[in-house]
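Contents: one structure, followed by commentary.
As you look at this complex, bear in mind that one protein chain is not there, while each of the others sits in place.
Should a chain be cited, it is by its letter among A and B, assigned in written order, with residues numbered from 1 in that chain.
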Amino acid sequence: MNLKVKLLVTIAVETNELTRRYGYRVALRKVTLNFSKSGIQGLFGSNGAGKTTLMRVISTLLRPHGGFISVMGFDPQEEPEEVKKRIGLVGDKPLLYEELSGLENLRFYSKLYGLQAEFFDSQVEDLAKRFAINTWLEEPVKNLSTGLKKRLDIVRSLLHNPELLLLDEPFSGLDKDTTEDFWEYLNEYRNSRTTIVTTHNLAFGAALCDEYVTLRKGVVVGQGPIAEFDQTL
Amino acid sequence: MIFLGITAAISLLYVYMTWIFAPPDVVLGENVRIFFQHVAPALVSYGLFGGTLLCGVMYLWKGDLKYDILGAVTIKLGLLFTTITLLSGMIWADAAWGTPWNWDPRETTTLILWVAYACILAYRASVSDREARAQFGSIFGIVAFPMVILSYLSIRIWETLHPIVIEPSGLQMEVEHMMTLLVAMIAVTMIALIMVELSYKVDSANEKLMRIRMERS
Partner (left out) sequence: MTSGLSAALAIAKKDILTQFRKRFEVFSMFLFALIAVLAFSFAVVTGGAVPQEIGSALLWVIIFFTGMFGFAPIFLSESETGTLRGLATAPIPAWSVYLGKVIYGFFLMALVEIFLVPIIMVLFGFSLLNDAPLALATLLVGTLDLAAVGSMASALTMPSESKATVFPLVYFPTATSALMLLIEITKIIVLGPGLVPVLLIFEILLAHLIAMLTLSASVFHFALSP
């Protein structure tokens, strides 16, 4: 009991011998790691190392084929809804509907997350200003540039104030301004929210993150505080 | 081994009873013999498709690929027995009603059943990811099952040439024919079980081979 309470307090994501296959290919091979609660956690590795797979297992999108995983103290398979309402997800493609306007998209997601109207309004006002999309909210998403779509997608992921933010290669294909805005935002919430960032750009990751885990071919090859991170690895 | 022996013995008995023991029918004469080759495979194929449903549920529940392999085997053999049913049914229909195909509801629904489960096989082949094939194939095997029930109920829904053999008042046939049918049922079921076991072994071995190959590359 004591141990579990402690885990709840200090660990955001914990896995033990987690395995996931795609067909006959093993994407995660007995991955054992911890991501602490608070700070920005880096998940490093080259393409095909299993980063995205791990992110999807954490966000309940994929079922693990073996081992144990706990996200914010919950099993993503046993209590998916408890996990889902605590996480925010930004992936490679924006999770937006092209035909709908930005505001309609956000309102749709707020209904899925069961947000109160006042809370939704204040969140949209805050976040839209912060990410400089408040003048674009009425426009159908299909008319927005890639950068604006990304900004809108980030706002979408933050709408319900997630405790755990999962960012899968968030800076790839992002313009300079958006990157800076986002970076600044992440820094501001560094101590009040857990963020897991995957990246193959190690210099970038080393500058942003507090702790790191490195995956190679589905196996953990290193983890610890960023001070111990060796970029030459 | 013992099971194989018993099956052989019962199968011999089955051959003897259907071709020699069972008396010719009053109306249908010697043609009645085809009846046993028709009803027994039909019921066994229903059973096999029920097995598909069961394997689907088990796979989704346990996530063990062996249920999926078994499920695929039941589809294949179910199709084989449905084919036998359709063919023997056509021979029977030709003898009893003059044409091999009458678009009788049972005939139609059985043909639909054949196409439906063939569709599942074709669908499975189109999914290359092994786990996705197992998972979505299992779901498909479950949601396709109402068709089996409809096929079974079809003779009660539509006017049909098929006799309703099992009446509330009891079975409507001669005692010798009933005995023969019973033996036929047991024999075909046992043959089917042996075939399921054999195909399952072959398919699991194939599966293992694939896995070893993929892990090497």
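As a working rule, contacts are C-beta pairs under 8 Å (C-beta built on N, C-alpha and C of every residue); 3 or more make two chains touch, one makes a residue touch a chain.
It should be emphasised that the depicted structure is a prediction, and the values quoted were computed from it without experimental measurement.
*Asks:* Which one touches the absent chain: B:Ala132, B:Met179 or B:Ala205?
*Replies:* B:Ala132
*Asks:* Which residue from A:Tyr24, A:Phe108 or A:Trp183 sits in contact with the chain not drawn here?
*Replies:* Looking across A:Tyr24, A:Phe108 or A:Trp183, the contact with the absent chain belongs to A:Phe108.
*Asks:* Taking the entire complex into account, which one of A:Gln41, A:Thr60 or A:Gln123 touches the absent chain?
*Replies:* Going through A:Gln41, A:Thr60 or A:Gln123 one by one, A:Thr60 is the residue touching the chain not shown.
*Asks:* Touching the hidden chain in the full complex, which residues of chain B are there? Just list them.
*Replies:* Counting over the whole complex, chain B touches the hidden chain at residues 60, 108-109, 112, 115-117, 119-120, 122-123, 126-129, 131-133, 135-136, 138-140, 142-147, 150, 153, 157-159.
*Asks:* May I ask you to list the residues on chain A that touch the chain which is not drawn?
*Replies:* Counting only chain A, the missing chain is touched by 59-63, 80-82, 84-85, 87, 89, 91-100, 104, 108-109, 111-114, 140, 156.
Convention: only the chains that are shown with their structure count from here on.
*Asks:* Roughly how far is chain A from chain B, centre to centre by C-alpha average, rounded to an integer in Å?
*Replies:* The separation of the two C-alpha centroids amounts to 49 Å.
*Asks:* So in the complex, which bits of chain A are touching chain B?
*Replies:* So the residues of chain A in touch with chain B come to 21-26, 63, 65.
*Asks:* Show which residues of chain B lie in contact with chain A when the two form their complex.
*Replies:* 63, 128-132, 210-211, 213-215
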